[in-house]
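All protein chains but one are shown in place.
== chain A ==
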Amino acid sequence: MSGDTTEGHSDAAISRKVRRLETLLEEKGVLTGTQLDEALDAFLAGASPASGARVTARAWVDADFKSRLLTDGTAAVRELGYMEGAEQRLRVVENTESTHNVIVCTLCSCYPLRLLGPSPSWYKSEAYRSRVVREPRAVLEEFGLRLPDTTDITVWDSSAETRYMVLPRRPEGTAGLTEEELAALVTRNALIGTAAL
């Protein structure tokens, strides 16, 4: 550990630790820089919010797929080629007219990276992690999402091996759109639950 523990989760502190670790791996002959890059590229291959968006659009147009997605998220996204070989379980939680879901990892920064790509820096921030479990309505308002008082909010804290993805509500007036056009409407924050569509 470096001495800057007050910034233990800031991006700068994490970057310094990662660089140090990479240097050590190379110095000790465990890995070459090229191997490291290849491993990282393989890990991140296809990891983009576009993947979560495609899953969402499929659920909007295919009721049977949506049903499977909500019952066993891991198996359903594998039908579309996502999360093959992933150790974590995926659980997809559906937003409805009366319920809204939002995800967080209060202990560290667990995140459905394979479906959403690398997480935004605010997701890893102490402020988001500590506040969203306590006052989600206020935090969501700061994201520009004002929910009616009658909407039930559930916060899913990724404290073990399950990763969560929010299935956003399909926007009004999109009946004529193709699945591809629908996927283009889906944002990363909607899949985290800090935005609506």
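Criterion: a contact is a pair of C-beta atoms (placed from the backbone, for glycine too) under 8 Å apart; a residue touches a chain by one contact, two chains touch by 3 or more; residues count from 1.
As a working rule, contacts and distances are computed from a predicted model.
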From "Nitrile hydratase beta subunit", "Polysulfide reductase NrfD", "Ni/Fe hydrogenase subunit gamma" or "4-carboxymuconolactone decarboxylase", the hidden chain's UniProt protein name: "Nitrile hydratase beta subunit"
Touching the absent chain when the full complex is considered, from A:32, A:96 or A:159: A:159
Positions on chain A where the hidden chain makes contact: 89, 91, 106-107, 133-137, 152-162
